[in-house]
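Have a look at the structure that comes next, please.
Showing chain A:
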Amino acid sequence: MPSITLRGIEKRYSRSAAPSVRNLDLDIADGEFLCVLGPSGCGKTTTLRMIAGLEHPTAGEIQVDGRTFDSVEKGVYVPPEKRGMGFVFQSYALWPHLTVQDNVEFGLALRNMDRKARRAASEGVMEKLGIAKYRDRYPSDLSGGQQQRVALARMLVVQPSVILMDEPLSNLDAKLRLEMRAELKRIHLESKSTVIFVTHDQWEAMTLASMIAVMSEGTLQQLDTPDNIYNRPCNRFVAEFVGSPPMNFIELGSGGTSAALSASLRNHLDGADPRVCRGSVGMRPESLRIAAPSSDAMPAAAYAAHATVTGIMPTGGSWIVELTTAGQKLFASVNAPPHIQLGDEAVFWVDRADLHLFDEHGDRLPDEAAVPHQRKEK
Partner candidate 1 sequence: MFSKYRLKIALREPTVVVGILAALLFSYLIVAPIVSLLGDAFRVQFADSMRIGQAAGSFTFYNLERVFRSIVSPAILWDPLVNTLSVSFGAMAIALVAGGILAWLISRTNIMGRKWFATALIVPYMLPSWTIALAWSSIFLNRTVGGQPGLLESMGFEPPDWLAYGQLPITIVLALHYTPFVILLFGNALRSFDSQLEDSARMLGAPTSVVARRIIIPLMRPSLLSAVTLIFAKCLGDFGVAYILGAPVKYDVLATSLFRSVTARQGGEAAVLAGVIILIGTISVLIDARLVREARRFITIGSKGSMNRTQQLGPWRLPMTALAGAMFVVSVALPLAVLFLSTVMRTPGKFVLDNFTLDYWIGQDLPTTALRTGILITPDFWHAAWNSLWIVGIAAVCAGVLGVLVGYVVVRSPLKSIGAYLRYITFLPYLVPGIAFAAACLSIFAVPHGPIPALYGTAAILILALMADQMPFASRAGISAMMQLGKDPEEAAQVAGAGWWKRLIKVVIPIQKGPLAAGILLPFISGLKGLSLVIMLATPGTDLLTTYAIRLVDFGYSQAANAVVLMLSAIAFFGTLFLQKTTKTSLASGMGG
Partner candidate 2 sequence: ASGAQAAASNGSTGLGIADAEYSLDKLIEAAKKEPPITVVDATGKIKVMAEKFSEKYGIKATGEKISASNQEEILVREAQARNVRRDVFNMSNLPNVTAQFLPQGIAVSWMPPDLKGETPAEYQHPAITSLNVWVWVYNPAVFGDKCPVDNMWALTDQKWKGKISIPDPLLRNETMFWFNQIADNSDATMKKAYEAYFGKPLESKEPTAMAEWVKRFASNKVKVQKSDTDVGPIVGASTAEHPVIGFVSAAIFSHAKHENFPMAVCKEMTPWVGQLTPRVAVIAAGTKSPNAAKLFVHYMMSAEGMLPQMEDGKVSTNRNAKMPESDASGVGKLTEKMYVNNSDTTPDDFKKLQYWRDLWTVSSR
């Protein structure tokens, strides 16, 4: 149940290269379930490996439960085997010379657990992950997903107090993934271990995490609760990165893609924080409502505009509607079959509360920024 603290961590793989992780400060409370999100190559794996002690930071300090594990300045280093963490490698890193069972029991054997207890523990975990029947196979005789589950089982069976997982479910099918998630959640609750979980699946992150860290190009963008990450992204990067289909943006400043649209929005936001007018406005696809132009479902307080339906994609249970207005494409996501045809005219609207405002640097403007001055003055 330890807390993990990273202070000013930097990692350069080679002296000449740009740092893969830079100036990273991260505080993870004990018992946290932290999901790390970020584009490919942003330094997630590197960060995890540094926490595990497999990679050595070029600057900064890592503490776990107040104990310094790494400190470049003070010259402290605790080797991975002494850190007592669990790690699921992105590449599995199974031992090719051991059977599934032996792979899973390896950690237990290291702890000098006797054969029987070992067997019982490993059987339990393997059973739960659905790999018990492959126990005597070698990793090279397993399918990708099976291998990944062995990697997971191997880590879980020793019940480490800090669990680091690098995309541990990427090769599993949706159903299994759901089960695994439930299992991880349960383990986390029961053992109260601290978990850091790298995933590319935002839905996974949203449902699993108590906190989410979003990284980009080696730096931390936002560390927040899932709700805040989604609903109050601290900058455009986070706003754009989280959510699928991604948030729609309309540039208000000069150089925006669609002058007409910007104008109408500026008009709508008249009186709001002037910084918005140099920045941009974001709208989540699912907060875009669509109706036939004749419909009167549109509430008064919302921003509304006309558009043409240029695409409808069913995605199994929901539909993505592509709208084109004033030369810009916007995506809306609807849960019920849209009663609209391709090529139709439509109106769409967004609640004023659902608009995300960003300044010209891409930083989020406080929610009050959307409120017109005159009203505030009242």
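Here is the rule we use: a contact is a pair of C-beta atoms (placed from the backbone, for glycine too) under 8 Å apart; a residue touches a chain by one contact, two chains touch by 3 or more; residues count from 1.
Selection criteria: all candidates are chains of the complex that A comes from, given by their letters.
Here the structure is a predicted model, which means the values were calculated and not measured.
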Touching chain A in this complex, from the list 1 or 2, is candidate 1
Partner candidate 1, residues of chain A touching it in the complex: 52, 54, 56, 70-77, 79-81, 83-87, 89, 91-99, 106-107, 110-111, 138-140, 144, 147, 154, 158
